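Shown here: the complex without one of its protein chains, the others still in place.
After this line comes subunit A, so read on.
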């Protein structure tokens, strides 16, 4: 029943077990190594735990039935996340190469998988570091009291507040106008924003310092960047629980709604979240694991890292929602106080006559006596649940909702600094993995001359990425970033992950892989691993890919823009993409995806052409030498 594809010459390309043992004992070979196991674990944890754990998972959890979302999340974690993670660790540790090297070794026709990983890592690095630049901008601005996003600025003639800010809110204004200076549509560039360029340079500068010598330097940096987020999350949890309304937020998050389990999009979102949260198919994990000793227990590592990742998601969700609960309660209280004040003023009732507890009855009695006055007042409806479910994912969560919550807490600059340091560390540790997924394939593909030292290679790469990343600091940069996020980092990764599983199980051969596992960790992987690697995980990947692809292709895609002149301002306006964007989308998603089959085809053509042409002189020489 075992399917195995033909793979001639595999033996020649890989190191045999004896050679590996000798390498291990003699500590020969010029491959870098981890100083200790802790560095490796912290680097992998840092790569996996990123901004998505903080601002994507809590939103998914709350919008897909709260506590009930744990069920699909944990099921897919076990059947999709852990097997893929174990696979990447094991293959990297066995073949001791980066992603391009591994796929070239398994079969030269599978080189496309490595190249696709590299392309995706490159595209994701570009926009991910821009998000870090935004985080740094907020961090730089946190060292003042009052925080600049806590109040609207005054307009030029000192007569009132700036109109755009007055109509929306100080946090919205600070984010859209003073940080991004967004244009109204993606085709209007709006020019480069100089302050953002400075932040982008500092983000790439910090990354360069940490990656300058590969894992030699990142291995030291992760001691801080991987552990600090947990410290800050704990501080925020303690602070959050002492604030009013935080428990409401946590309850709202975890209240289970089992009906959501019947909704297929819940399972799709859970699968996608598990997949992207583990940073699989970027190639970085294969690289990191290739620096391990051959007998490292990758099975244990995979399980531990998966558990840490899941725990971090849930922990971060709790913290985030405790603060969101506080903010929603504050907003609710403000809304209700505003209404009460209006009623008091209109009817000249003494203060304290209407409180939160008797508001409804008083309103009711006033409505029955003076309905026309009440209707003229246009009282706002105050609903705690609607405040709790206000758009709380992605950059909106970090830069609008959370910053607003921070301004309402005493000692706001301190909390702001802590929060943005945490986001910075989360993002930076993920960037280490992304950059590894770009640098190591570049070295394997021999793009740079061998004489160039590592420092220069990483410097050139960072410089090129920084220059290309200038797309994201123009006026329309936010829209470009959303575009890249939706298309560059989604479909190609699913294709690469699927190809990885097929490649290892069927091209490399599950039998050979099992033997390698016996050599490396001492025992054959049990029936769970066999079943998931061979059948279950590839099927899940295929299902997610088909769903994703069909939703993207069938739905009309549009983006949401900040347009002060739109009717529904301050609600973001949905705009369709201009037609030339479809070309860009095809380039972003198409080039990495098509390089998987494309490289195979290209190679096949080259082989065919070469066979026809005489490599005959060489063959003739060989014949001559042999005959002599």
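Rule of thumb we're sticking to: a residue touches a chain if its C-beta (ideal position, glycine included) is under 8 Å from a C-beta of that chain, and two chains touch if they have at least 3 such contacts; residues count from 1.
One rule holds for everything that comes next: contacts and distances are computed from a predicted model.
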The chain dropped from view, which UniProt name applies: "Signal peptidase complex subunit 3", "Collectrin-like", "NEDD8-activating enzyme E1 regulatory subunit" or "Origin recognition complex subunit 1"? "Collectrin-like"
Quick one: say which of A:36, A:345 or A:385 touches the chain that got left out. A:345
Have a look at A:103, A:137 or A:432 and name the one touching the chain we're not showing. A:137
Touching the hidden chain in the complete assembly: which of A:34, A:55, A:208 or A:252 does that? A:208
One chain isn't shown here. Among A:198, A:308, A:460 or A:482, which residue touches it? A:198
Had the left-out chain been drawn, it would touch subunit A at residues 136-137, 139-141, 143-144, 153-154, 158, 160-161, 195, 198-199, 201-202, 205-206, 208-209, 212-213, 217, 341, 344-345, 348-352, 453, 455
